[in-house]
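Rather than the whole complex, this shows some of its chains in their spots.
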């Protein structure tokens, strides 16, 4: 599943694993079914408005221009 | 495996699936072993300097502050 | 109206005014009802997948961490 | 009015409506004359150096590459 109406190419669906809440921003960790963990920093206001909590199903989104590449 | 010395929390290891090359920037698609596709836009200079081509093993990196969250 | 399920605080609803299409990325200008113009650079693939064209109703989204402030 | 010498295409002029101050970063809300609210997360050091406070006239700036588009 994905948010089809948005241009953001990178969408990682999973569940919230952990939230570290700060006064202004919080770190939200999302785990996908395949075990991939995606870490996000968003405003604590957004955490509350979205009702985020461990176990909550979410999609992590990243614009392609924000992705760097390292060669191995 | 990961680049352990960098602070970027989100590292997706995979192989280059496709490159759409433009005069200034190019779109690079990376596919992870679990089938996840991560899309990146980087300078075409970097594509050449890194010697990127389909099949090449790479890591896609994203800063946590660039990741948005959508609730389902 | 807004996309309520996403954490992105800044949502500007409007219509596509102009698209400058390039081989990899395109510039999309969105005009809000109050006359504000928001400019976006996204992949040309996304422009096509979303079926963007002048007059199309869209929402421009910006993460709060991407907004700089200048004092007057 | 705008900062004409900068390449940032998206400039939203308004007044600071609210500041949520944290130890490292703060959230600054800017309201434009047409009632649009733009939210920004910047360092608390910058908040102090710029002398930001509710009512202060500011410009919120966003690079076009940071703007995502959702179709309605």
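Chains here go by letter, A, B, C and D, matching the order in which they are written, and residues are numbered from 1 within each.
As a convention for this text, a contact is a pair of C-beta atoms (placed from the backbone, for glycine too) under 8 Å apart; a residue touches a chain by one contact, two chains touch by 3 or more.
Bear in mind that the values here come from a model prediction, so they are computed numbers and not experimental data.
Enquirer: Once every copy is counted, not just the 4 shown, what does the total come to?
Expert: Total copies of the sequence across the whole complex: 6.
Note that in this section only the chains that are shown with their structure count from here on.
Enquirer: Using the touch definition from the top, which residues of chain C touch two or more other chains?
Expert: Chain C, residues with two or more chain partners: 3, 5-9, 25, 41-43, 45-46, 50, 61, 63-65.
Enquirer: Write out the stretch or stretches of chain D touching chain C in their complex.
Expert: Per the stated touch rule, the residues are 1, 3, 8-10, 12-13, 27-28, 30, 32, 34-36, 38-42, 46, 50-52, 56-72.
Enquirer: Which bits of chain A are touching chain D when the two form their complex?
Expert: Going through chain A, the ones touching chain D are 3, 5-8, 22-25, 43, 45, 61, 63, 65.
Enquirer: Can you name the residues of chain B that touch chain C in the complex?
Expert: Residue positions touching the partner: 20-23, 25-27, 39, 41, 65-66, 68-72.
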